[in-house]
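A protein chain is absent from this complex, but the other protein chains hold their places.
Per-chain numbering from 1; labels A, B, C and D assigned in written order.
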Amino acid sequence: MKHPLSARLRALRRQGFRRRNNRPGTPPGLLEPAAGAQDMAALPPARLLLMHYTSEGEVVEQLDPATEAAATAAADAQRVVWLHLQGMPTPQQLQSLKETLGLHPLALEDVLHRGQRAKAESYDAHQFVIVNLVQRGDEAEGDPECGACRVDQVSLFLGRNFVVSINDGASDVFEPVRQRIRANGKIRRLEADYLLYALLDTLVDSGFPLLDALGDELEALEDEILSDANQEARNKLHYAKRELVVMRRAWWPQREVIAALMRDDAPFIRDATRVYLRDCHDHSVVIIDFVETYREMASSLLDVYLSAVSQRMNNVMKALTVVATIFLPLTFITGLYGMNFDTDSRWNMPELHWRYGYLYVLALMLGIVAGMLAYFRRKRWL
Amino acid sequence: MKHPLSARLRALRRQGFRRRNNRPGTPPGLLEPAAGAQDMAALPPARLLLMHYTSEGEVVEQLDPATEAAATAAADAQRVVWLHLQGMPTPQQLQSLKETLGLHPLALEDVLHRGQRAKAESYDAHQFVIVNLVQRGDEAEGDPECGACRVDQVSLFLGRNFVVSINDGASDVFEPVRQRIRANGKIRRLEADYLLYALLDTLVDSGFPLLDALGDELEALEDEILSDANQEARNKLHYAKRELVVMRRAWWPQREVIAALMRDDAPFIRDATRVYLRDCHDHSVVIIDFVETYREMASSLLDVYLSAVSQRMNNVMKALTVVATIFLPLTFITGLYGMNFDTDSRWNMPELHWRYGYLYVLALMLGIVAGMLAYFRRKRWL
Amino acid sequence: MKHPLSARLRALRRQGFRRRNNRPGTPPGLLEPAAGAQDMAALPPARLLLMHYTSEGEVVEQLDPATEAAATAAADAQRVVWLHLQGMPTPQQLQSLKETLGLHPLALEDVLHRGQRAKAESYDAHQFVIVNLVQRGDEAEGDPECGACRVDQVSLFLGRNFVVSINDGASDVFEPVRQRIRANGKIRRLEADYLLYALLDTLVDSGFPLLDALGDELEALEDEILSDANQEARNKLHYAKRELVVMRRAWWPQREVIAALMRDDAPFIRDATRVYLRDCHDHSVVIIDFVETYREMASSLLDVYLSAVSQRMNNVMKALTVVATIFLPLTFITGLYGMNFDTDSRWNMPELHWRYGYLYVLALMLGIVAGMLAYFRRKRWL
Amino acid sequence: MKHPLSARLRALRRQGFRRRNNRPGTPPGLLEPAAGAQDMAALPPARLLLMHYTSEGEVVEQLDPATEAAATAAADAQRVVWLHLQGMPTPQQLQSLKETLGLHPLALEDVLHRGQRAKAESYDAHQFVIVNLVQRGDEAEGDPECGACRVDQVSLFLGRNFVVSINDGASDVFEPVRQRIRANGKIRRLEADYLLYALLDTLVDSGFPLLDALGDELEALEDEILSDANQEARNKLHYAKRELVVMRRAWWPQREVIAALMRDDAPFIRDATRVYLRDCHDHSVVIIDFVETYREMASSLLDVYLSAVSQRMNNVMKALTVVATIFLPLTFITGLYGMNFDTDSRWNMPELHWRYGYLYVLALMLGIVAGMLAYFRRKRWL
Partner (left out) sequence: MKHPLSARLRALRRQGFRRRNNRPGTPPGLLEPAAGAQDMAALPPARLLLMHYTSEGEVVEQLDPATEAAATAAADAQRVVWLHLQGMPTPQQLQSLKETLGLHPLALEDVLHRGQRAKAESYDAHQFVIVNLVQRGDEAEGDPECGACRVDQVSLFLGRNFVVSINDGASDVFEPVRQRIRANGKIRRLEADYLLYALLDTLVDSGFPLLDALGDELEALEDEILSDANQEARNKLHYAKRELVVMRRAWWPQREVIAALMRDDAPFIRDATRVYLRDCHDHSVVIIDFVETYREMASSLLDVYLSAVSQRMNNVMKALTVVATIFLPLTFITGLYGMNFDTDSRWNMPELHWRYGYLYVLALMLGIVAGMLAYFRRKRWL
């Protein structure tokens, strides 16, 4: 019962926060695996998917092509070329991207060192965008840490007529876009910047199902805490808050990134595409709005939890006090008539010789209990 | 007793937070019902109300017209045409609005996907405005969740000489505006942008009765908590805070929306109307001011609640301590003289043979009780 | 004892927060009493005071003149005309101001609907300023809710050579300004905008005595809470915090208002007057500074209160624990020797037959008590 | 023991917060003692120190000169004239400053009404600066409220070639600057604005020793609270927080003041001096940084205090529970065998007749105690 939670926590830790980076003092633009990434050596290289199309012609798709194929296709200025890498790319793969498509080494270094903040940077030859993709473990393939947030880094390069997208996680979220291209949608009739928009929009909108799931969880927690504030609920609340921290870190800078792309000085974005980016910007604002709303809800739930705990302690204390206050006097009375004073003296415990002494004592006790109960009822402790 | 509250909470949840949106990866401007909106299929299409007028001529009103009728009327540049849709429009209705009045598909998509943030967007052919309308359930028709906040989305389109308003909720708040038009008010002598202002003003001002009701509730809660801090009051406070969260989400962006319309670059707003929008802007600022004030009040009430709970625990503990501190020593004394030491030895419990031994013990106990009471009184525990 | 406080709370509620406004959907600039203002019908109309003067000539004062008199006086461009209305004006009075002095209906509507936020608005014919005047009840005439804050709305109109001031409360704070005019002070030699400054300065400075009184109250509370943290002090703190909320709402926008008047684009303010407004602006900043400082003090006092309550609970618990820990073992021992084992067997309770058995038990108990006391002393529970 | 603290609190109150100001409605620029300043009448007038010098010539110093002497010296444009007033100046002194040196009445009014916020204001004839000087009582002469913060107001006027400084407190902090002038330091070779900088720098840097002292206090408090969280420590923390509030109010606006002087539009500051002001600005930023850091530390200490208190209560409760849980069952058993059932029936209390009954009971009790202790040890309550 406690296991899935702590597994979730472990997954959160491994996935949500850490950043891979070089040792301080290494030169910039070095395409080498970062420190603490030894485990990456065991991973397979990223899979490549190449897709290129013109508005009239056919769509060409290639699985695991050489990167030169992308460069060749991009040489035809009429074509829109989309090269997608799924999985953590090897330094060799990045090196070949640099050589064939002219991607900037500083940008490629950021691809290698995951855990970057979302950002948009203009280079002379291309626009570079990093967006963080948050996903629940169970959405990916058979993840043992189901339910925990995972942050993948998606790097996007927009050139004159090509887009390179690198998703260093395991699951490919761009399949719907591919289907729209194959189905000869609007996307086919427009340029590479619209393709970039379509990818960004997919990434931003991927936040909504997560927020829905988290909203459901928080409401289930609300029910649980309002009815029975136990420690497990508190731990769940703590996990939810940590997930919100991860989401917030991932999604706050997204808004600025899209705003930067909307501005006039982003050279590879055409004006016609800016209307669509505005829509995408609105979505990213709504997402932040939800995260802040859920944070507020979580913090209000903590208040409810804490007050429920102290209320419950109150009830426990009342129960104790009622029991003690009733039985301590009674026990005193029984003790009184259990004393062994020499009853030969008529001043010593004459009640013991009374005919109805016992009944009198029982009546006295009953009176005390009745009085106490009335007193507690008036004080609303019962 | 607990039922109305949790019904209110359920209503809050269903109405206040959720957003309907497409699956990530669907193309923009797609006029299809959003995911999670299957229940919408059962709903009837929106009812249409068409109203058009010139300053001198008659007011024409049509119930459930074809959208082409609106386009035809709008062809006369002297007329002001107002097409109102009450209820969630079907994709078909939106499609026909797009075709006859030239509304932009991205804007219409936002109409379909409710739960948008308030926003103002300029398109070439029209100004697009979304405002969120918060309403109490009991104000609508026979709602079982009386007392809970409900957020409806009102979308407004302002063209050269037409206004299209779409309220996807159940209750129509624009009737007073219609009466002013029929009554040949100032609104008849001015252009479509003034009509937009009149609708916005109605929407913004609809917040005041809600805030008044919430203020009354908070003051009732304040009385309740100051006199008796029970758990029900705490839960009510939690609900009020959640409602404030909903209101804040709905109303914060309203201010920016109206500020955006006031700026010079909103092309469909005439300068003469800006003075009125300034008034409307002031109202939206006052509304936010109230929401923030109430939030502060609610958080101060929580402090009072928590300190009352711990104060009460203090009192319970004092009662227990007083009772235990009085009776434990007395019981000890009775136990002492209840021991069975062999009283043949003159060193063993000689008090038992004293003539007034019993009286002496009673006097001793009375003395202890009196001393304790004096001590507690001095410590102000009684 | 509890009465004055709750009277104060009731007064706070009635006076401090509520806003009178029209039903949503009513047209702008409508000079009709607002909803919820039925009780206003019983109130007498506002009293008028007209004062006009030139730098050399005499000061003319008129009580309850016709508003036409003000317009006539204002026709002489050399004169400065000051029309003051004390009390809630009737719609008829506002209508006549609109007609004779050309005041804007939107501005006059704001006069009617009290509870506005402080604001400065430029109209073509005049500058319009709203400032909120906070006053303690006991400063007004024989108010039964002495001690509670009351918020009156003061509306100021500055035209070319006239000022109209409307104070909808009961007490007139402008008498000192009138005396300065009569005394032929500097104010006589300057224009209408300096008169406006003089009125604003009076309104802003009226905050200082209130803040002094509140500071005294908070310091008295501090003494009370540091010496004895009782529930009454906590309630007083709650009231003080609520008053600070009212003051903050009233005074925060004041600063922006005066800053707006200082800016170059306020057409009716002469440059020479801006130096004086800067002084007034400084005062309003100091006032906000004090409010924030007092809020911080109040929240720090709440911390002290809460920790005092839990400290006190600690002491109560310690007392209980000490008593129980001493007497429970003693009572056990007495119980032990009160058992009725058959003492014929030499293994059964031989102590009962010891010669000094009783003394030995008493000594044992004394030892236990001494040991316990030493233990508690070492643990610093005593 | 409690006395020095409350003396410190009293001193804080009298010195740190209050502001002297005129009654609302008095005209601006009135050089009269403010309301509530009656006690000032008894004070001696401020002492005057006049110093003037050229870079080559001698330094002339005069104690208690006529203000005309300053004006005469200032007539020589080659001289830098510094007139310092120590102590609260009388209205007469301010009047003579106004007449001889042309200081602006609004500025002089601010000198008279202490408790101003730090500010920099440009007048035609001079630059006016107010800075608040925080000092510990023990640094001043024989103050009975040693250890409490005191806020003095230092007003600085910078003209073409003169500086007037007015410190309304008791202790003169400018002596080191005077020594630098006498020692023919760099200050002699530069203009009046550099002298102003030197004074400002002295005032700003006077914060560092205070912050050091406060830091020491907070660290002593941290030790105290971490080892033994008693109520006295909590009160000291409260005092420290109040002092931080006073310091923050005094020092926050300082930074803006120096930033304003650094800007190009401060007419009396030469560009060469701006480099030095930048240094001074950095210091004021560091000071604010420290204040914020200490505030955070104080609030973290409060958390530690509160959790220590509840931890201690926990321990007390555990002790009580352990004692009660061990002795209540034992006492019950002794009570059981203290019952007086007629042992003639063989069903009634046969244990009393057992040969080793007593030993069996003692063993039973020992077993219960051992079991309980083991249980508590496993639950880590011991």
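Assume contacts are C-beta pairs under 8 Å (C-beta built on N, C-alpha and C of every residue); 3 or more make two chains touch, one makes a residue touch a chain.
In this text, all values refer to a predicted model and were calculated from it rather than measured experimentally.
S.K.: Which of these, A:275, A:352 or A:373, touches the one chain of the complex that we don't see?
M.R.: That would be A:352, which touches the missing chain.
S.K.: Of D:339, D:366 or D:382, which residue touches the hidden chain?
M.R.: D:339
S.K.: With the missing chain put back, which residues of subunit D would touch it? List them for me.
M.R.: Where subunit D meets the chain not shown: residues 173-177, 180, 185-187, 198, 201-206, 208-209, 212, 215, 219, 222, 226, 275-276, 278-279, 282, 285-286, 289-290, 293, 296-297, 300, 303-304, 306-308, 310-311, 313-314, 317-318, 320-321, 324-325, 328-329, 331-332, 335-336, 338-342, 345, 347-349, 380-381.
S.K.: Quickly run down the residues of subunit A that touch the omitted chain.
M.R.: Residue positions of subunit A that touch the missing chain: 9, 13, 17-19, 21-28, 36, 106, 109-110, 115-117, 119, 121, 123, 228, 231, 234-235, 238, 241-242, 245, 249, 302, 305-306, 309-310, 312-313, 316-317, 319-320, 323-324, 327-328, 330-331, 334-335, 337-340, 349, 351-359, 361.
Basically, only the chains that are shown with their structure count from here on.
S.K.: Give me the chains shared as neighbours by subunit A and subunit D.
M.R.: Under the touch definition, subunit A and subunit D have no mutual neighbours whatsoever.
S.K.: Same residues or different residues where subunit A meets subunit B? The copies count as same if more than half of the interface numbers are shared.
M.R.: Different-residue interface.
S.K.: Where the CA atoms of subunit B average out and where those of subunit D average out, how many Å apart are those spots?
M.R.: From the centre of subunit B to the centre of subunit D is 42 Å.
S.K.: Can you list the subunit B residues in contact with two or more other chains?
M.R.: Residues 306, 310, 313, 317, 320, 324, 328, 331, 335, 338-340, 349 of subunit B touch two or more partner chains.
S.K.: Draw the chains as dots and join the ones that touch; what shape do you get: line, ring, star, complete or other?
M.R.: The chain contacts form an open line.
S.K.: Which chain pairs here would you call touching?
M.R.: The complete list of chain pairs in contact reads A-B, B-C, C-D.
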